[in-house]
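Can you read through this structure? Questions will come right after.
One protein chain is absent from this view; the other protein chains keep their places.
All chains are identified by letter, namely A, B and C, in their written order; residue positions are counted from 1 within each chain.
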Amino acid sequence: MSRISYREALRLALRDALAREPRAFLIGEDVGKYGGTYAVSKGMLDEFGPERVRDTPLSELGFTGIGIGAAIGGMRPIVEIMTVNFSLLALDQIVNTAALYRHMSGGQFSVPLVIRTSSGAGRQLAAQHSHSFEAWFAHVPGIRVVAAASIEDARGMLWPALLDPDPVIVFEYPALFNMEGECPDAVAVDIRSAKVRREGAQVSLITYGASLPKTLEAAEQLAREGIDAEVLDLRVLRPLDEAALLASVRKTRRAVVIDESWRSGGLAAEVMARIIEGAFYDLDAPPARVCSEEVPVPYAKHLEDAALPQAGKIVAAAERLVRGAGA
Amino acid sequence: MSRISYREALRLALRDALAREPRAFLIGEDVGKYGGTYAVSKGMLDEFGPERVRDTPLSELGFTGIGIGAAIGGMRPIVEIMTVNFSLLALDQIVNTAALYRHMSGGQFSVPLVIRTSSGAGRQLAAQHSHSFEAWFAHVPGIRVVAAASIEDARGMLWPALLDPDPVIVFEYPALFNMEGECPDAVAVDIRSAKVRREGAQVSLITYGASLPKTLEAAEQLAREGIDAEVLDLRVLRPLDEAALLASVRKTRRAVVIDESWRSGGLAAEVMARIIEGAFYDLDAPPARVCSEEVPVPYAKHLEDAALPQAGKIVAAAERLVRGAGA
Amino acid sequence: MIAPPPSGPVPYAEELALGLLADMLRVRRLEEKSAELYGAGKIRGFLHLYVGEEAVAAGAIRALEPQDNVVATYREHAHALLRGMPMGAIMAEMYGKQEGCSRGRGGSMHLFDASTRLYGGNAIVGGGLPLAAGLALADRLRQRAGRVTACFFGEGAVAEGAFHESMNLAALWRLPVLFCCENNLYAMGTALERSESQTDLCVKAAAFGVHAIKADGMDVVAVHEAAARGRAQVAAGDRPCFIEFLTYRFRAHSMFDPELYRDKAEVAQWKTRGPIHTYSARLKAQGMLTEERFLEIERAAQEEVAQAVAFAEAGTWEPVADLARDLHTPEGQ
Partner (left out) sequence: MIAPPPSGPVPYAEELALGLLADMLRVRRLEEKSAELYGAGKIRGFLHLYVGEEAVAAGAIRALEPQDNVVATYREHAHALLRGMPMGAIMAEMYGKQEGCSRGRGGSMHLFDASTRLYGGNAIVGGGLPLAAGLALADRLRQRAGRVTACFFGEGAVAEGAFHESMNLAALWRLPVLFCCENNLYAMGTALERSESQTDLCVKAAAFGVHAIKADGMDVVAVHEAAARGRAQVAAGDRPCFIEFLTYRFRAHSMFDPELYRDKAEVAQWKTRGPIHTYSARLKAQGMLTEERFLEIERAAQEEVAQAVAFAEAGTWEPVADLARDLHTPEGQ
């Protein structure tokens, strides 16, 4: 157990992966000489050399496709798409090649690919650099999607992702990079299940990614008001850990889903649907969503804050559910 | 009133648009000399000339971006992305330029762009050519998304889309191209609202696009079994016509959402969430989804049929809700 | 103005010389039968035939080694067949039977075969280009010297960003990719000069610092020579190579194409350069082929097609219960 930052946890995970798996290599923009956009891969070019820490030109479609091809060819590539904003340029390769390849070939080829990308807003980077597209990836059969919302997950998700014989997309959150906390020394994260981050009895606050700290903060606040909230970190966005989701909701009989993506069609919608399909008769009130406002994320701080989920909004939504303003 | 095919309706709409609006032009792959992949623009190159019916090279990102630029520059481009499968290559321009431009520039520029694209499976085109990504587009603020599920809409949606000062994406459905029916002569389709395609009292069948005929067929079948189903065609996928949606569900107290996209994170999830948020206490049973199976769409007919929503599955879901197998 | 038909003696020993002819004939007969079966409703979906372009796959694939990788497009029956996939597996795939190479999930556009290192069949134009570069990168990293990845694509793909990015990355990293551009002058209905500001595709390729070769794609000898040269260069480990095969498709783009964009006369003129009849005429002229031998090869091809159809007909449907099979790799595989 040691105290490290989320960034450091990502770094350790990456170093570990490259050290343990000789077929693994890191490929992406500025992962090498620059030291990684967020300094996650700093020093690794020197340690592992340019074949295993491969800087690429600005060619998201191309180098992601190359990662896919290399995976099919027997390597274990870790493709870093600098931010999810740029992943749109690579989406065709991810969907039409990586995700479909095994099924469409009748099971002849697997694609043991890991894509790491960073997601979310909150740093005043404005509309084009503040996207959250987790839900889009989580829509596609054939890939696994995980989101690291904790230091433990930042440290422990990459290795099992690398062991997965099929494509895994790992979401990382710059908004959390400087967060510090205890990290167990031997981390074996189960990338198949959600995790209860706080036990509670009256309402389930269900979230993932950068909204987790805000949600935990909201839970604290609620506790002070005498409302006992459970916090569930989804962690696996595809396939959703429906059992954990339903277990929590069946227990608390109320749910607020917190999601930094835009409300309409964000991941929260799917969570709502699962709750309704699986626990309708267990509910005391309709589940609610706290999502981003449906606007491009603005640069100005006060506007950005207003556009994103915040602890205050989560608290208010939970209060409404528990105290019951009716429908 | 005359009897025409869905394809002919699209053709008439396009011809009309080009004839009435001098700033309109059609741009896309094989819209001209080839006559349009689905013969929708057949003859228009001769009629309007190569400047207004502009064939492009295979460059989805490029020509979509050019359409966006031309819209900002004062034209009224109609960009045809041959099928939604290829739209992934253009998604960056659609999201990061078209959708964000006006808001991010503080309202200085509008993007009066129409994108037409065709979507859906059912013709044994296999995994890469059978996608339904309506939900992805419907997730993005700043654009309007409509889906033409009827001959009337195929005929009447393009003109109001062209009049819209902001980007509109029009989904068309090859599975419906040969469908024939009556088409009113003067069509002014309201691209702001959903439409009840069949009135009913016991269950709302909510759908859009190529699933509409199947849903109507299911409603017929249900009628024969004594179940009175209402069929709601969403038509506008963003922004959803929530009022119409809730009105129908409040009346019937039961809903089945039919959506050809993959279940997790498809448009149906958002519809479920809206129902729950807006009509929870009006429901007699949890709403249900009939979506595509979560696999790449296979080529073989029997497997493709099994992967997609079909009237039989819709009927079964509705029966369960109405006859009540409980939760 | 098209070039005169390929002519002159074929510089090969009989086995190769007649092998190339047999290859082209096998493809032609397969394609013709496929068209017929499409008409009969046995084959569905999209079907893109290679009739007229046989010399390209025949000449190029014979220049590859067994350890090489092949990446192709949706117009890939020829590549699959000549790479060694049994015709029955192709036909069964087009029937949608589970005896098909991809268990009937892919159909005509998605032929895959691990055993002959055929990495598909891709229905996204340009989609195979980064994949090919990635396979080559894996070979480089795993130090599999002497393996080349041949990537076939149409000239239409050259306009896609994927082409640009893949060429640059392959050249920059000196990956062993043999880029085989099948320039049949049309991308659906779009003629090359309406899709490229620079219609000499070798000039485009050369701008990446890649060696670029132009070859007459209607002449199986020219194709084979160019491909052998290109492959040797790539295998020598230096950098990728680009070959433009100038060819022509005699039939429509797909079964839905009304062919409004080109004259019948143009097609007729190109048919005078047809790869099979010009080649067999050359072989006959130099005394390497008798009419009898030709008919023998022809009959063998027809026999193979008949057996492939019988195999497909006898095939079975994958159970619906297996729909989600192969979505993920089973544990321990």
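A few notes on this one:
By our rule, a residue touches a chain if its C-beta (ideal position, glycine included) is under 8 Å from a C-beta of that chain, and two chains touch if they have at least 3 such contacts.
Quick caveat: nothing in here was measured; it's all calculated off a predicted structure.
Taking the complete complex into account, A:L89 is the one of A:V40, A:L89 or A:I151 that touches the chain left out.
Interface with the hidden chain, as seen from chain A, comprises residues 29-30, 32-35, 37, 39, 42, 55-62, 85-86, 89, 123-129, 293-296, 298-303, 306-307.
One chain is missing from the display, and on chain B it is touched by residues 23, 25, 51, 56-57, 59, 61-75, 77, 92-93, 96-97, 101-110, 141-142, 165-166. Seen from chain C, the chain kept out of the figure touches residues 159-165, 167-168, 171-172, 194-198, 203-204, 206-210.
Throughout what follows, only the chains that are shown with their structure count from here on.
Set against the C-alpha centre of chain B, every other chain centre is closer than that of C. Rounded to whole angstrom, the centroid-to-centroid distance between chain A and chain B, based on C-alpha atoms, equals 30 Å.
Rounded to a whole number, the gap between the C-alpha centres of chain A and chain C is 41 angstrom. Each of the following residues of chain A touches two or more other chains: 61, 92, 96, 103-104, 141-142.
Contacts with at least two other chains are made by residues 104-106, 110, 122, 124, 127, 161, 327 of chain C.
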